[in-house]
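Some chains have been omitted; the remaining ones sit where they do in the full complex.
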């Protein structure tokens, strides 16, 4: 019982960033590397030549990954009761298991067990499950400061981002509708409806411009030219707002420009 | 008579942002939702499959919308005399009705009544009227802080925006004319005139690059390359000016970056 408690305590400390020590560090790096290898496997498995030659390797690697991730998940849940926030053998663990990061951990292994349990309906479903393994990437959120940076920036600039995005959507709706009306009689296929005209609108306003759909009438080209020129102004707004928030935040590790010129105190 | 005045006063308060109370709030949200649903209807109605299956639904929804918007319009005009600025039963109401937002409200319902009154000339006209319903979106201007933000930014940066835009137009005119002269003998179709060469110019300078028109002669490609490299510099200017104005303004409602939190002095 003492052993059991010691083991649980050790497992608990292993997964706590401040308590894990050197071994905890190694475990973190191992799991991150395994996640990266999993993503690489999902990507490479779609290359036919590799899928044929290394099919069994991919299969055993998936087995190995699921075993490791399952041990990680069970250890986390089992040892969570050592955290004063999650006391109580069942209620505490359930509370712990319903946190977003733990749900991601569960989703990263659940599909495998569903397939093993015989829940697969057809091949298409199986292929989707393979892809879902990509969402193991989300497990990285636990270790990533990037996600935190982004969520801070998006939180700070939320109001302006919503404003910029809704202006974009408005411009997209108006531009695509007008273009549908102009081009539909001449290109009934490409501009068969306003939703289909959105495809042209997005390609133009983001300046991607695949070229599969574009106005061919003089009036359509005139409107399209104006839309394109407005587009680079409005569709750059969210990017600029995001970038300005990101760059302001970047200032945090650059002490110059951080202090009030009047009283000398550190700002923000 | 007392009843009549009370009712008119209630209608007046309903549409005044500060006086409407909770009911006024519900009315605002209802009208905004109805506008959004109208835009969705206009968009979806152009999908043939939906137009066939749900034609009558779209028809009745349009009827319902026009009735609501008509009631809203009439109530606003009728109750406007309770505003000291628009006194006088006829002159006051006419003055009120000629304000831009009210004209938008009228335009949002007028086409329907024109059609009902038998003014439609042909099918093409009818289709245009359907599309005009999209401009009901402009009714949102009343509720939107985004429009105000934009108009403030554009007002502030007007001079620089005009400068940047006129430089863009100048570059567009020069680039398209030179390209017309170079490419016309080899692509008499795509570069049949300078106005048609504008289509290439806009696609290149905005970096949309559909690919339907592009220089094929070595000299044309050389000039096109220089134009493209200048283009990303000059055509990004309006976007950057707009974004900088927008980001500066963003600071206005975010006091933390405007005043030193320690000494309270305004920063920069």
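When the chains are written out, they are named A and B in that same order, and each has its own residue count from 1.
Convention: a residue touches a chain if its C-beta (ideal position, glycine included) is under 8 Å from a C-beta of that chain, and two chains touch if they have at least 3 such contacts.
Everything numeric in this text was worked out from a predicted model, so none of it was measured.
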| item | value |
| --- | --- |
| Copy number across the full structure, from 2 displayed chains | 4 |
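Convention: only the chains that are shown with their structure count from here on.
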| item | value |
| --- | --- |
| Equivalent-chain rotation between subunit B and subunit A, CA atoms, steps of 5 degrees | 90 |
| Inter-chain centre distance, subunit A versus subunit B - centres from mean C-alpha coordinates, in Å | 32 |
| Contacting residues of subunit A [partner subunit B, same complex] | 156-157, 159-160, 163-164, 166-167, 170, 173-174, 177-178, 180-181, 192-195, 203-204, 207-211, 214, 221, 224-225, 228-229, 231-234, 236-237, 240-241, 244, 248, 260-263, 265, 267-268 |
| Residues of subunit B defined as touching subunit A within the complex | 39, 42-44, 46-48, 127-128, 131, 134, 137, 145-146, 149-150, 168, 198-199, 202-203, 206-212, 235-236, 238-240, 242-244, 246-247, 250, 253-254, 256-257, 260-263, 265, 267 |
